[in-house]
Each structure stands twice: as C-alpha cells, then as structure tokens.
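I have placed the structure first, in the form of structure tokens, so that the comments after it can refer back to it.
The complex appears here without one of its protein chains, the remainder shown in place.
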Amino acid sequence: MSTATTDELMDLDEALARFDPVMGLEVHVELGTSTKMFCSCPTEFGAEPNTQVCPTCLGLPGALPVVNAVAVESAIRIGLALNCSIAEWCRFARKNYFYPDMPKNFQTSQYDEPIAYDGYLDVEVEGRSFRIGIERAHMEEDTGKSTHVGGATGRIHGADYSLVDYNRAGIPLIEIVTKPIVGVPGHLAPAVARAYVAELRELIVALGVSEARMERGQMRCDVNLSLKPAGAEKFGTRSETKNVNSLRSVERAARFEIQRHAAVLASGGTIVQETRHFHEDKGTTTSGRVKEEAEDYRYFPEPDLVPVAPSREWVEQLRATLPELPGARRKRLAQDWAISDFDMQSVVNAGALDVIEATVAAGSDPASARKWWLGELARTANERAVELAELPITPAHVARIVELVSAGELSDKLARQVIEGVLAGEGDPDAVVAKRGLKVVSDDGALLTAIDEAIAANPAVAEKIRGGNHKAAGVIVGAVMKATRVSRAFRLRATPAVPSAGWPPAGTERVRPRSGP
Amino acid sequence: MTDLTKRTAAETAAAIANGEVSAVEVAEAHLDRIAKVDDRINAFLHVDAEGALAAARAVDAKRAAGEKLGPLAGVPLALKDLFTTRGIPTTCGSKILEGWLPPYDATVTRRLREADVVILGKSNMDEFAMGSSTENSAYGPTRNPWDLDRIPGGSGGGSAAALASFQAPLAIGTDTGGSIRQPGAVTGTVGVKPTYGGVSRYGMVAFSSSLDQGGPCARTVLDAALLHEAIAGYDMLDSTSIDAPVPAVVEAAKLGATQGIKGLRVGVVKQFAGEGYQAGVVQRFQESVELLRALGAEIVEIDCPSFDFALPAYYLIAPSECSSNLARFDAMRYGLRVGDDGAHSAEEVTALTREAGFGAEVKRRIMLGTYALSSGYYDAYYGQAQKVRTLIIRDFEAAFTQVDVLVSPTTPTTAFKIGERADDPMAMYLADLCTIPTNLAGNAGMSLPCGLAPEDGLPVGLQILAPAMADDRLYRVGAALEAALLEQWGRPILDLAPAL
C-alpha cells in the first residue's frame, strides 16, 4: 500500500497568517528500571525473543500484577521535576481494547487519577521563554513487539501474518501530557514543540530515570494539532500524529499538519478527528485506519492493584533526590561562562552542554571549550551524523589541547590537526603532537640551528638578502619550515636572535611571550 | 471393613502419620472410588492418577525416612479447575482452554504440594466460575450425589459433589458470589470463603478480581480449617494478599467443638428471609438459631437495608470485571484458535474463537459488563453499583459493632433440578441472594449443613458471616453448631445420602 498522500498543503507563512495553531504533546517515556512495571522480569534491550517474560507479562490466565516501587518513585520524581502536584491517593485503571501485542487485551494504566498533575515546563526558543503547561504524568505499561511477515515492505499492511515477542510487554512507561499549547507565535510553534520534547528529554536524563533514547523507542511522541482562525477562541478539531520519534520529526510533523489543516480549512473542508502516521522519509503524515466505531476503552479501577497513596514525607524525600534540573543548570552555566541565553541555546541545540561543562571542569577556559566543541567538533559530529559525546575525543583531550594552545605550544591550526589525529584514533593529544611532530617551534637553539643550516645551504640567497632583497627570505623560511616540520602558520618567539638579514619577514605572526615555565 | 474414603481428612492424616495406612493406599482407594462413581457424578474434569500416586509415594517415603509429616500429608484433594497446575490440564470448564497445559502453578497449587496434599485431579465447575449450578460447564453438568437429577450448586459443583460422593475428603473452591458456600449448602458439605486477600489469587483464573476468593471445601469444619491453614497466608505475587498472620482457624475449630460459644452474640439478618425462601430451609435455619441460643449465644435481629441491593450491584460489578478479565482469551498465545485459514485477520480469528469457545452465560456476562462500563452508562451502572457496595460495607460494619457473627440460610432453596433455571438467568442468580453481600464487602463466610428440608429431604445450609480477618469466628461457631447437630442426628448428614 502506498503511503503517498493526496493532501493539499498551504504555504506555511500563509497558513500561519490565517490560523493560530493549538498543539498538545503526549510523550511516552520507558523507564530504565531493572524490572517491568508489574512483574519482576528483566527489561534489558535486545534480549532473545520471549525470554524476558513470565505469566504476568504474558497475560497468562491466573497471573497477577504487583507494582514496581522504583517505577512509582520515578513517576513521582518526574512529576516533581515538572512542577506537578503529586496525588495523595490514586489508582491504576484498565484501558480495555484488543490488540495482539497487548497480552491481557487491556492496558494497565491510569485514567482520571494520575499520580502527577498540573505542572509546567519552561522552554526557550529564539531567546524567548515559553511555559508549557503539564496536564498530567501517569504510569502505564508498554506492549509487545510484532514483526510482520510477508508482503513487500515488512509493514503491517499486506503482511501474511505476524510474529510477536513479548519481551517489551510490561516495561514501565510514564506518559506525560501537556495542556493545550496556545499563545505561541505560529511561526515558532513547531520549534516550541521540538524544544519541549528536547527539554523534557534532558530533564528525564538528568533525573536518571531513563536514557530516553528516541531511536530506541525509549521516548515516543504523539503530536496533537488543531488550527483556529487567527484570533478565535474556540479550538478546531485536532489530528493526533502518532509515534513521532525524533526531535526533528516533532518539528516537521507539526509544520506539516499546520499546512495540511490550513489547506483543508481554507478550502471549506472539515478536519476529521483521527490518528495519523508520520513518515520519517518524506516528513508527511497519512491518515490511520478509520474506525467504524468510536473507541470506548471502558476504563475502570484496576481491581488487582491496590491504590497508591504516597505519603507527603515520601514525596518530600523524593523531592530531595532531584538533581539540579536542566533549566537551572543552564542558567548557572550561562552565568559562569558569561554567555547570553541565546548563546546558551546554541550550546544546547548542539547537544554540547555536557561536554563543554566537562571540558571546563578539566581545566579549559569556557570560551575555548565552546569554540572547539561548537566549531571543529560540531562540524565533525554533523558529518558523521553522531552526537558530540559519541566522537572519539574526550573533554579531557579538548582541555589538554586548549592548554597546549594557551601555552603557545600549538597554534589554532596545529590544534585542528591534533584534533584530527585524536579523532583518527592516533592517541591522546600529546601522542598526536609527538607522532605528527606538530609542536610549534619555540626552542631557540633548534630554530637557530635550522636557520643557520638553511643560510649555509643557500649562500646565494643569503647574499641577496644581505643585499636588501627581503623577498628572497621566503626560500630560507621554507627551508627552515621543512627542517623543523612546522606548518606555514608557525609562530616564533617575539625576539628570536635573527640574522642580520632583517628577520623575521613582514607579515609573520608573532607569538605571545611565554608566561611561566 | 474400614472404608478409607469415608474418613475425614484429619482422620486420614493421622492414620497415615501413625502408619495405619499408607498414603498410596489412601490415594488408590479414592482413585477407585472415582472410577466407580464419577461417570454418574462428573465431578472431575481431569483425574491425575499418576501425579496423585507419585505425590502419595513421596509422602510414604518421607514417613519411612522419619521426616515429620504435615497435618494434611497424604490427604487426597479435588482442585477446582480454575487453578493453574503446571503440565496438568486446566480448562476452567471452558472449551476455550481445552487442552491447555499451564506452564506454571498457582500459589494455592504450590502450597498444596508443599503441604504434601495429594491432588487427585481437577474438579468440574461452571465455565470460568460463572453460574450457580455447574450446568455451565463445557464438559457437561456435575450431578448432586443426593439426587442425580439435581444440581450440586455452582460454580464449584464439582468440588462439592466430589466431597459428598466420597471421591475426596478435601476440595478447593472459589467464591465470587457464593460458589463455595452455595454448593456446600446444597450437597451437605462445609465450604468457607475466607476474607478477601486471605488466600492468594495468583494462578487462580480471574472471574471478578475484586470478589474472587479461593477457599477450602470439606465434610467437617475441622477439615476445612486444616485446609484453610494450608493454603492461606501472604503471597508477594498477589497485591491484594493480606500481609498479616492467618487467623488461627484450626485452634478455633477445636475450641468451638469442645468449649462451645457461650456469650457469643449472633445476628440474624432481617433481609435474608421472606418471599422466595423455601419453608423447609427456613425451618431448619430457625431450628439452628434456637440451637445456637441453647448453646449460650445471644441472638440479635440485625437490619441491613442495603443487602436488598446486593444482587443487582453484584450483577453489574462481576460482569464488568469479567468482561475485562476474559479479554485475554483471544486465540493468540494459548488455548483455542478458530478460523486461522490465512484469510481471516487476527481480529476476526479472535471473534470467531471467542464465539466458538465461550458458552452462553459467559457471553451474556461479558456483554453485560461491557455495557455497564461503556461511556454513557458507567455512572448509572458500574459506578452506582460501587456506591451500593460502600453502603453494604457500612451495613456490615454497623452490624459487627452489635454482634460477633451474622447467620442466615446459605441459599433460599435446596438443590433445584438440572435444566430448571438453565436459560432463565434471573432465576439462576437468586441462588446467590444470601452469599453475595459478603463478597462485596470482602468479609469471611462459611456454609455448613444444618439438616434436611422436610419437604424434599435435601440438605440445607446455614451461613455464618464474620468481619474481615476474623475467619476464626466462623470456625468457632461452625464447629460448635456442627458438634451439637451431630449429637442430635447421631451420625454425619452425608450418611443419609443415597448410596452410589
């Protein structure tokens, strides 16, 4: 089945001129607990199929659930970090619907009594701060995984049959739902959606409750979007785009739906409330299967689990375990590093906060750390399509390079070569310097010897220079460079013992005087 | 000649422990009895002769090795087919689980094995415990040993009938709305619904999770107490399991039989009487109340106005929970699969399988529950039923400030004829009128025989109700009454049942 869409799109600027977007984001986070939500099966990623299962997570007749204490703690900590109220008493509920990868044919979730509710998360986009309201954060469980066999694409449609692995079934999920996001200037809305998910991800990672790796499905986002005529009060009908699983996709999905909704509404059509699928390759969405009847999940309190009533003492104990949260940390580091919020945002966008902080901790000055990580290294990471932290160079390496540069032992250009060497696996910066012989020549003796040798080897040139032809010095310089294996950008000390030929030639960089030993 | 199958569990355990008989002899005697009578009773869905004999041999070996035997070591038992038994068929009386060999043991199963109880096999029941007559078994009805044309009660008719026909001295039942007590009443046996959370539900296939409770079935109060202690107690695998010591029910049963119940306050619930109650049932019940008074109990009439609404509340809550609990029978991971011909989708195969695999009562309740939980109906039905539940709990709380236990007839009538109410659900549901409030409140309840109704000669059950975690009171009162009745009768009531 083709995934092509026949939907018309309106130009984004026009769409935003005529309509105001209203967004809602639902994020599912898989917790990094050792065991599942309701049974003691392990949760390791990539295990042999159906080896991390038990009667409970297979939904065998007679099996019963028991709540994972750490999952509850994690839910409460996430709630607190999102400035939520924590329920004094709440229950799990059963969400009833049939699906082959859901063993009990109900999901044990929370319904009208979430463990955390009514909070917010601040995000920054283009130097402006937006407060995203959090409706709720609740606990639930993941489903198994189906592999579709037969058919052309391995997709569900057209498959002959499916194979189900229940290892993932029952892994704890926290679902975090925003309040409707209104009042964001339309042109920023998609970026705000992305920034929210990015900020939430950072917060989750900072809390240590999940690695939140989107590419592994540990964090999954649904983007709900509706449009209302510019300035109108009443929300339009929304679409729910499911499983938008990268930061970039969140932004693209929001943008696409704005354009699609606008085209439908402008042509006098109506938006159907439906789920839509996002297509990573094209950045488009298509309609999900239209159901004949509206879903009726028949929620009711889960009788197999007793209510959760976190004491206020417990909540306060958990609050005390919260680490410095990303927003606060950014403010602190921006101050320490003396950079603007805007510059800090570039750091964050590049995913460079941790590495820069670590580089500074390893002795670098903040400006140099930022310079290298956001420049040379960001470029490389981008080329290799990896995160900065995944590059084979450590903050300690970068700090050492910065040290060498500030000590005058490397020029920026040489430093780049050192980085290149480290990235190529040639060893740590000192090893690369040694191996490649990349030291700025600052040993007077060696340099003077080289110069003397060059002059001796080129008596005619030396004669010309002595005769006032300074341009001829290039030959001597080249020979010295070759002999000392120093690049053209080499620097010399400010006051070398120069030969009478008028050394150094004009335009040669001077090096700052050595400070210290 | 001593008929090993006529003995109580306590007697059998003692005889094995002192070497009078071997566990294997006891097991063989019961397997022989099953072979002789069960084609007429249909109490067993599966007889595990091999497993039973192996367990019996292990008991004999333990004794030979000088190991101390537990209080029920070597005693045979019929296990309701609602409990999972690893490698042994578990059908829950349903076609949808025909041939299923569970890969794990229920906690009750495990505890029985650990107590060296000899599990003879799996007893018949209404499909998924939904029914009051065991006519809803996909494998044919169980017959009442007192009259083979009559029902043995339900859903645990197989367990009760096995006791009453001397195929086993002990059985396990489950009580969601009376499925232990009502079969006990109509077969002249003893059945106890422990406090909710007193016996682990892990591995007991769920019908209505907030009401279901496994419990002991026996021919005497003491035997029930011995079995109660073997299976009860905290289980980390069941979140609703009570983490507290098991009430001392064996001690209570012994005390009741020897010390009586002087000074005990007994409440007679006003609401459990009147229209629909068979005259002979009422007569035997009232005689028993007088007997309790004669034994020194103070009798108080108690008003529990909300109990009149227990039946409708139950028939909303239980179906609602069952509609969700039984959703897992979808033909994907275990059990029956119908229509998997390459043309039908998973969705269609699930619907075809459930249509073929579930009986009429199960379908009725699934749909009723689906209805009660549907958006638009939830508040009026399920929600309202849960409020009624609160009122029933309050009535019990108020009652138990005035009395120690409540008593009533267990069922309004004696055993009815097979087929009589089979397609009249509302009439069938009336069988559980007196037993249901206890389940809604989570309290403990017992039924024990209190005589035969004069008009039909069939057993009448008396129900005793106690607050949660006061299960010992049931045994104290039950044993006292049992002893007094036995003295009146001169022999156990089951001796009056026609020979098979």
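Read from first to last, the chains carry the letters A and B; within each, the first residue is number 1.
Heads up, the rule we're going with is that a residue touches a chain if its C-beta (ideal position, glycine included) is under 8 Å from a C-beta of that chain, and two chains touch if they have at least 3 such contacts.
What we mean here is this: contacts and distances are computed from a predicted model.
Trainee: What is the missing chain called in its UniProt entry, if the choices are "Electron transfer flavoprotein subunit beta", "Aspartyl/glutamyl-tRNA(Asn/Gln) amidotransferase subunit C", "NADH-quinone oxidoreductase" or "Riboflavin transporter"?
Mentor: "Aspartyl/glutamyl-tRNA(Asn/Gln) amidotransferase subunit C"
Trainee: Going by the touch rule at the top, give the shown chains the omitted chain contacts.
Mentor: Taking every chain of the complex into account, the missing one touches A, B.
Trainee: From the list A:164, A:212 or A:432, pick the residue that touches the absent chain.
Mentor: A:164
Trainee: Looking beyond the chains shown, say which of B:368, B:399 or B:466 touches the absent one.
Mentor: Counting the whole complex, the residue in contact with the absent chain is B:368.
Trainee: Considering the whole complex, not just the chains shown, which residues of chain B touch the missing one?
Mentor: Counting only chain B, the missing chain is touched by 100-105, 195-197, 210, 236-237, 239-240, 242, 306, 309, 312-313, 315-316, 323, 327, 330-337, 340, 342, 344-352, 354-355, 358, 363-364, 366-368, 370-372, 374, 380-381, 383-391, 393, 425-426, 440-442, 468.
Trainee: For chain A, which positions touch the chain that isn't shown here?
Mentor: For chain A, the residues touching the absent chain are 33-35, 40-42, 48-51, 53-55, 58, 66-72, 89, 91, 98-100, 146-148, 150, 155-157, 159-166, 242, 275, 277, 288-289, 293, 296, 298, 300-301, 303, 305-310.
Here, only the chains that are shown with their structure count from here on.
Trainee: Quick one: chain A and chain B, Cα centre-to-centre, how many Å?
Mentor: Distance between chain centres, rounded to whole Å: 58 Å.
Trainee: Along chain B, where are the residues that touch chain A in the complex?
Mentor: Listed in rising order, the residues are 83-84, 90, 92, 97, 100, 102-104, 106, 201-206, 208-210, 236-240, 320-321, 323-324, 327-330, 332-334, 342, 346-347, 350, 370, 373-375, 378, 382.
Trainee: In the complex of these two chains, what residues of chain A are touching chain B?
Mentor: Touching chain B: residues 55, 58-67, 94, 96, 98, 100, 103-106, 160, 162, 164, 296, 298-300, 303-306 of chain A.
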